[in-house]
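Apart from one protein chain that is not included, each protein chain of the complex appears where it belongs.
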Amino acid sequence: MILSTPEPYNQCCHTGVNKMLADNTSKEIYQALVDIPILDPHSHINPHAAASKSLEDILGYHYYTELAHSCGMDKKFLAAEIPGQEKVLEIIRHMNQFDNTAQYSWFLEIAQVFLDFKGDRITPKDTDFLWTSAQKKMASSTWEAQVLKTSNLEKIFLTNDFDDPLEGFDTTFYIPCLRTDELVFHFGRNNVQNRLGKTTGINPGNAAELDKCINGLFKHFCNKGAKACAISLPPDFSPAKSSNSDLDQCFKNGDFDSNIWKNGIFWKLAEACSQWKLPFDLMIGVNRNVYENGVYQGKDLYDQRTSLIQYAPLFNFFPDVTFCISVLTSNQNQELSSYSWIFPNVIAHGHWWYSNIPVHIEQDTRARMQASPKTKQIGYYSDMYKLEFGLPKFNMYRKILSNILARDFLQTKKHTLEETIALGKLILRGNSERIFNLQN
Amino acid sequence: MILSTPEPYNQCCHTGVNKMLADNTSKEIYQALVDIPILDPHSHINPHAAASKSLEDILGYHYYTELAHSCGMDKKFLAAEIPGQEKVLEIIRHMNQFDNTAQYSWFLEIAQVFLDFKGDRITPKDTDFLWTSAQKKMASSTWEAQVLKTSNLEKIFLTNDFDDPLEGFDTTFYIPCLRTDELVFHFGRNNVQNRLGKTTGINPGNAAELDKCINGLFKHFCNKGAKACAISLPPDFSPAKSSNSDLDQCFKNGDFDSNIWKNGIFWKLAEACSQWKLPFDLMIGVNRNVYENGVYQGKDLYDQRTSLIQYAPLFNFFPDVTFCISVLTSNQNQELSSYSWIFPNVIAHGHWWYSNIPVHIEQDTRARMQASPKTKQIGYYSDMYKLEFGLPKFNMYRKILSNILARDFLQTKKHTLEETIALGKLILRGNSERIFNLQN
Partner (left out) sequence: MILSTPEPYNQCCHTGVNKMLADNTSKEIYQALVDIPILDPHSHINPHAAASKSLEDILGYHYYTELAHSCGMDKKFLAAEIPGQEKVLEIIRHMNQFDNTAQYSWFLEIAQVFLDFKGDRITPKDTDFLWTSAQKKMASSTWEAQVLKTSNLEKIFLTNDFDDPLEGFDTTFYIPCLRTDELVFHFGRNNVQNRLGKTTGINPGNAAELDKCINGLFKHFCNKGAKACAISLPPDFSPAKSSNSDLDQCFKNGDFDSNIWKNGIFWKLAEACSQWKLPFDLMIGVNRNVYENGVYQGKDLYDQRTSLIQYAPLFNFFPDVTFCISVLTSNQNQELSSYSWIFPNVIAHGHWWYSNIPVHIEQDTRARMQASPKTKQIGYYSDMYKLEFGLPKFNMYRKILSNILARDFLQTKKHTLEETIALGKLILRGNSERIFNLQN
């Protein structure tokens, strides 16, 4: 992969971009923020296939399949045997039912910026044009580099399975991150136990061996330049240490779905984060498979009744581990803001999934910015599966941030323009650089 | 009842109406929305006495009696033997303690639009004028028709007791809706069991007979043009199927207050909705009789700790039933928005009761509009007991909606003016027409 010096697309000139900015100060700030190369501290990019290969890769994103399905699209159109162009047409056919959403706006911006789409609204008759345009462009061997350059993307965190070899890509650009959901929640399924044995060379059959395995994993990941450990957690999860003898019992009974197991291995992961000096990204609040017949990745929802008080024992026990916390609902944001204001090791991290919607981003960002140290906040991550989403998602956030900075800091004369932009830069990437130790 | 072609009151010209609109685009949108005849998908109108007969009918609405009582009005003034004019004076005497509220604004607009009131503030000395004006106007045999015409009301859903004969009114204008709270929560009281037997001709003494009764009810209601089934539910309600043998046991023991009973009959109602293709309106989150000494209908409050996760089994089990969900608090709105984004059969429905306040309507509407398909949202219903409230309540909503449409869609150039107005119309009535199957 050859990356030339980024010459990002001049996003302010594009008709589809600066419409959400409240006034001229916002625009000035936005232009400055857009010029800052993006450091994306959380994504699901596959570094071996980072950019899309067709429009199906774009519209196969669960945000579109689930919205189309919610509006009445039959899941059968998403089956593997359906040709991509047909699949895409079916999704676009339902788009006029969700062209009000932020998710639709991302796609429109992708079409405009990356696929030469000139219109302001995407209808089924545009499918052929978009499909063909995507086919042509994405076939280019430089497509990935073009997307990165246009998007001004400089570094992107991955989300790697624990048994990912982490080979064949530039780990200083696509930064490894150890995802641990499977170990905690699916140890007895998906061949996880064996895969852990295979990847670490130690077959874990008791707590002591589990320690060695985890140590091996962290060693492997850290050697490959991993900068974070991450996990997503259900609303009722309450971390607590389990004793090794209790964990031994879990191995003996093959009991890997009990709270003893989940708590025990989670706690060991936190210990490893402490030992290996890795920040631990906790993504708190998701219930899996709530809508049983949903589309792939479109089944998860949540229970708003959760609290960071559940994590107080963890935050207290590991003062040297930095916990980057994402919450799933705006309801939880005041807690996140307050906990990051009080606990030195708690960082407010991005705007996750169901809260990655302008009205919530705006409210949540303002709450954090007014109450919690500016060095304890990581503004945004893309959560994307394909590179093309970095630009519209970061643009959405940068517009909201620019409006807030203009209104709450510059126009109130709390900050000069220079200070305001510096604050935006810190929130956008400076804090990530420091917290994830990217200078080394 | 004779309804001439609606020539609605030109609401934009009235001094009391367009003050809340942010700018000229909002006003243009508002004017267009006001011209759309109102389809009100939830009210408590009595079709045999739909319009008020005196000012007492207006100010007897619990919003006023409870606010006056909260400010110190003795409940004795609400006793049946107190003459209406005296009652009304006592409420107005306390109004200067709540003339800051949205609820007061509704009354002011009623006075201005319907009662020839020329002032900007209602004080006790206005009581005589208002009382007399109401007496004169409401005595007219065309009062109901006048109110409907002025308000541009085209169709109004009712909330009918299960044993309502549904006779003596135009069921294509006043649309029946089967209210089922009594069956689920009060089966052992208020003579409900006997009334069910009487109205269906089957005395329910076991689960199988209950099935027949419910089938009879739905048949009766559907024959009379009912378009929905509805129920209000406490915050801790978690639907789950009960077995028929468990329900038989409930009949045997006269146990109609257990969760087995409530869950069991509720589930059967959902089955009937499926069979009879009726949408099921769930109004989630109210605790009854919290303030024990409150005025009539002014005793209910809530516990914000509730979640739609409680309804996931229901939504999953009945994919062919459309659930129109109202939530009582703005806290629950993000869940509602997310669940309607994911579940094909979940619709976000209006702004209910304690959330029917501008600051919450605005935040909640924006959250829905930015995240959930536009076809999965029913904007507003009046919840009114008397026709005169349709106009001020819908106006409040239309103003807020116009501001949102102007700011988030028109001014950001996401939509043209025409598209923006079409979006407003869909939210205001198009979705109701489709979801409640009103074209047939």
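The chains carry the letters A and B, assigned in the order they are written, with residues numbered from 1 in each.
The rule is short, and it goes like this: a contact is a pair of C-beta atoms (placed from the backbone, for glycine too) under 8 Å apart; a residue touches a chain by one contact, two chains touch by 3 or more.
All values reported here derive from a predicted model rather than from experimental measurement.
> Touch as defined at the start, partner being the missing chain; which of A:A22, A:I82, A:I260 or A:A367 qualifies?
Of the candidates A:A22, A:I82, A:I260 or A:A367, A:A367 is in touch with the missing chain.
> Which listed residue (B:E154, B:D211 or B:D303) would be found touching the missing chain in the intact complex?
Checking the options B:E154, B:D211 or B:D303, the one contacting the hidden chain is B:D303.
> For the full complex, which residue in B:N331, B:T375 or B:N431 touches the chain that was left out?
B:N331
> Among the options B:S141, B:S245, B:N293 or B:Q439, which residue touches the chain absent from this view?
If we include the chain that is not displayed, B:N293 is the one touching it.
> Of A:N244, A:S258, A:Q334 or A:N437, which residue touches the hidden chain?
A:Q334
> If you put the missing chain back, which residues of chain B would it touch?
Within chain B, the residues that touch the unshown chain are 15, 19-20, 66-67, 69-72, 97-103, 105, 120-121, 287, 290-294, 298-299, 301-305, 329-331, 354-355, 357-360, 363.
> What residue numbers in chain A mark contact with the hidden partner chain?
305-309, 312, 315-316, 319, 331-332, 334-335, 338-344, 363, 366-367, 369-376, 409, 411-414, 419, 423
Everything that follows uses one rule, which is that only the chains that are shown with their structure count from here on.
> Measuring from the mean C-alpha position of chain A to the mean C-alpha position of chain B, what distance in angstrom results?
40
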